[in-house]
Structures are given as C-alpha cells and as structure tokens.
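Omission of a single protein chain aside, the complex is shown with its protein chains in their original locations.
Our next item is chain A:
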C-alpha cells in the first residue's frame, strides 16, 4: 500500500541557513504521525513546503504514491492536504459557516454556496463528531472551538491529510485532550494526521509514529510504542537533558511587593484585570498559571508600570502606587523592579538595534551608559562583552543585530539585562518561550539563583511544566481574576488544568 504522503530528499536553504537537509519521511495512510524538534529545527519550514508556502530547492513530494508538484496552497488543497495553523487563519467577525466557505464560495452569489456548505458541514460534523454551531460568530467561540473550525475548513476542502502546527499551544489541558479525541476519530475515518509539536507528552499520548528533527535534518523515526519521552528528548537535543529543576525549599521572608485589588480596563472599557491581590516575598518564586489571555499580560503590565491601573494599589519599596499616583515603567525600574516581558520581540528588544544597544533598553538613562552629552559607547560595549561571556550568549558579538540571534540567545540578552541590575523584584513572563532545551535549563537555574539570593520573583508562564518546576507558590488566573492559590507541592497538572479552565469547583465539588 502506498504511503499517504512521502517526502523524498527535500532540501531548502534560506541564504546561509540550511533549514531542511535531505529530509525523507513516509507517513502511512490513516495514522497519526508526530514530528518533533526544537524551535528552529526546521519543522515549520518542512510543513510550509508540504503546504506550498515555500518550494523545496531539491527533492519531491508524493501523495498516495503519485508525485505531486506543490507550488501554492491551492495545489496542496487539490492534493488533499489541509493545514491547521498555530495562529488561526480565521476572520473573527464572520460566522463559522462563512469562514469555512472562504476561498471556496462556490460562485459569485453566496446563497447557493452557503446552502450547500451547511449540508456538507452537517455531514462532516456527524461523520467526525465535530459538533459546532455553524452560525456562531468565530470571535465569540472559545479557542478550542475556533480550532475545530480550522479543522472543518480543511475537511470541507476535501483534505485527507491534515497538518496541525503546534495545535495545543493555546489550549487548556482539557481542550487538548478533546483535540486528541477528535484526531483519533479522524484517524478512524481514514484521515492521515501530521502533528507538529515540541511537547513530548502529546507525542507519546496520541501518535502512532514519530519523527525527530534536529538542525534541519530528520535524525530518527520511531514507532511511538517503542520509544519514551527520555529517548525522544535526547534525540531532539542530541544529549541527555534534565527535565526538572533542582532547587532547595524556598525560604520566604519579607513581603517586598503587595498588590491590592488591582483592576484595569482596556480601551473598549472591558475589565481585563479584576481585583487581583497578591504578595511577593523575598526568596520566593510565585508562579501565575493560566491559559494565555486570561489577564496575565495585563497583570505584568500594571505591576511594571507600562499601563496605569484603574483601581487598587501597589505597595512597593515604601511607596504606595495607585491610579492617582501612578508610576511609569522607568520609575518602577528606579525602585529596583526588573521585568522580562512575555514577548521579547514585541516588547523586550528592539530587533533592529545592535546587541549592545538592546542590552541597555530601559536603563539607557543610567549614568553608567552616559557622558555629559553623548552616550558612552565604550562603557556599553565593554559591559555587553562581559555579559555575553558570563551568560554564554552566542555569537558573542555586541555589534550583531538583535534580530540575528536565535531565540534562546535573545532571551539571554534580555534576562541578563534585567537580572544584572540586581533588582529586588523580578517580573518574568514566558521565560523560555521559543527557547531551546539547552538554554531553558540555564535560564531556570538563573531564576532559582536569583531567588536564593533573597529576591522576589513573579513568574508568568503558559507552560504548566515550567510553573510546576520553578514555583514555590502558584496562583491561577482565569478571565482576569485570581481563581485559586496553592502551594507548589500540592499542585498537579490535573488540578491546575481544571482551575485554569475555571471548572475546578463544578467538577470536584470542592472550593479551591
């Protein structure tokens, strides 16, 4: 029996970067095939080649044993390939139905197409048990259902091979479980699924076969039943890695920062942060768990002075900060609060700057970096060189544009900048997002070291593993409010997952 999809010696180069090198892959029909690899291993490039966003330099693709020439996403759709992107490609203010027929409207007049689509969607929903209200407006649906719309969209176009790119990044553990049930159902109907992820647990839980990519090459193929997370992790990074953080028990002492009933409204007047109170103690890591978009970013922005609060107050460094007496980000820094933002590209760095310039962002007014009139370039460069050596930033070139460092090295530049200021309180958001495993370990160690030196750390992460491994105390946020607090020792994935979906009380019948 021919393979549903087969790649033969696919290579792709971007300038100096060999993104894919002689990739061979065979995916039997009706299986779920996982592809794992670190960020930058070439997974996304490979999928983009299959889906026609890029053309391979060499090699070719076969679908059902026949060679296909995929030059555009339309070619891919015609070959029966569908893709669910990491960031959904949906028109938010359209209904589910309108989104599904987008690009396949079936003629100039919408009416006929919509009628046919409604019937077809009902059939698909029934066949694959993908229930959804086809007239709902997409932006009003929870993320899990939006993803279902993406899957329906692909199936509606006749996809027999479905590619999912990091599908669980935005989902709660419960939603993720649901997704995997759907994938199983699809598989039973003969659909072939390609699952791209860097989460080993998902691979183990849901796939039949798994292929591992490292630095642009396909380094191993395994049957899932014959492998283990440790085995896969080792294949991914090429060396033994530690998936846990070694740290002693916390020795929390004085409260360094306390926030009382913080609330913040967005420009539309929607309350994004709802009466959040918390205390940060010296020598303790407080983790904020929650599905992305439930007020964590707003909390970080308010605490760090980027957005003013509308209600409540912060007690910090002997000052009372409230809506009447706000402090901006520069003033908070002067009070020795450091902030590693969640999104280093959007906020933490100026990617067009050379590394030594980005390495003083926020501290650019410090006398250390300034002469009377001009900035002291030499001081900036010397310090950047020192820090690059101390933090093992590669390449250690202060003149390289920040954009040209890998994610992990960019993050090291940001964390070094904030930590080296010797802050009393460190706010740190998604410290290891888009960072490869080797660097994750290093970053985690630095965070624990800072805690042990008696600083207070507020950690926001959507990675539950990270929250559980690093935190001493965990707060869970949902819809802008704190819905629970627990000692890290008592936390397990299931409890946290339920709290994150705010379903803890209903399902367990106990209070959090």
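Here is the rule we use: a contact is a pair of C-beta atoms (placed from the backbone, for glycine too) under 8 Å apart; a residue touches a chain by one contact, two chains touch by 3 or more; residues count from 1.
Going forward, contacts and distances are computed from a predicted model.
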For this session: Name the absent chain as its UniProt record does, using one of the following: "ATP synthase epsilon chain", "Gluconate 2-dehydrogenase subunit 3 family protein", "Nucleoside ABC transporter membrane protein" or "FAD dependent oxidoreductase".
Result: "Nucleoside ABC transporter membrane protein"
Problem set entry | Option touching the unshown chain, where A:52, A:341, A:423 or A:497 are the choices | A:341
Exercise. Thinking of the whole complex, not just what is shown, which of A:29, A:143, A:185 or A:329 touches the missing chain?
Worked result: A:329
Exercise. Which residue among A:258, A:275, A:292 or A:351 touches the omitted chain?
Worked result: A:351
Problem set entry | Option touching the unshown chain, where A:144, A:252 or A:305 are the choices | A:305
For this session: Would you mind spotting which of A:143, A:245, A:375 or A:488 touches the chain that isn't drawn?
Result: A:375
Seminar exercise, completed: chain A positions in touch with the non-displayed chain are 15-17, 40, 304-306, 328-333, 339, 341, 346-353, 357, 361-362, 364-365, 370, 373-375, 377, 400, 404, 406
